[in-house]
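A protein chain is absent from this complex, but the other protein chains hold their places.
And now, chain A:
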């Protein structure tokens, strides 16, 4: 009798676990599809993005949003925490970005609108999101950007020269209410490579506990600047994997990379709003 009851209870746990596993896998598929949707096709420029969660699902985020004025709005973000809770807030962040991108003039306004939309929810959950947002204007080579607590991108010339871009800082989304995010601008040249990333890359650790660090990342980017955006992303992933020597990935790894082509022409948009 006891054995039969135990067996039924055990079966119930197995069924529950399978249901949970199936739902987590579905969540992974949803997140992967949202993150790895169709990339914008630029006439001359080369753009890519990839996200590798440390667990089944993660809290990192990147997105592209072509604007009616010919600019491409790009965003990369990192939600505090990991796993399912972070993934849920990542979806919330995505919604806020897509809504804000449509109704705001520049990346600074986008971050301001996102913070206004997300602040109360994030504060009540004691969470936050760091976000870097930029507008790429292919026709002029202008790259406008704004920052909410995120690391700045790395820019490398085709000559492998590292470019220091003007620093800009702002409080992470969910940190303080009513924030106004400022913008900076740089002008990119043909062959320039710009790399946006989350801290999972530079904080990856090897068996000795040493971190990968920004210096290694910059070295890899400089050595491979002649490659395409996708190829450079692959090299970075390989470099981090080689460095960590099989140590389990502790944090989500996300990167967006763009290489400026010869002519500056329009975006062939994939989901540009009709306004």
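The rule we apply is simple: a residue touches a chain if its C-beta (ideal position, glycine included) is under 8 Å from a C-beta of that chain, and two chains touch if they have at least 3 such contacts; residues count from 1.
To be clear about the criterion, contacts and distances are computed from a predicted model.
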item	value
Protein name (UniProt record) of the chain left out of view, among "ABC transporter ATP-binding protein", "Multicomponent Na+:H+ antiporter subunit D", "BNR/Asp-box repeat-containing protein" or "STAS domain-containing protein"	"STAS domain-containing protein"
Contact with the hidden chain (one of A:27, A:52, A:80 or A:235)	A:80
Residue, one of A:31, A:51, A:110 or A:127, that touches the chain absent here	A:127
Selected from A:87, A:172 or A:217 as touching the chain missing from the view	A:172
Contacts of chain A with the absent chain, listed as residue ranges	78-82, 126-128, 130, 148-151, 169-172, 175-176, 199, 203, 209, 250-251
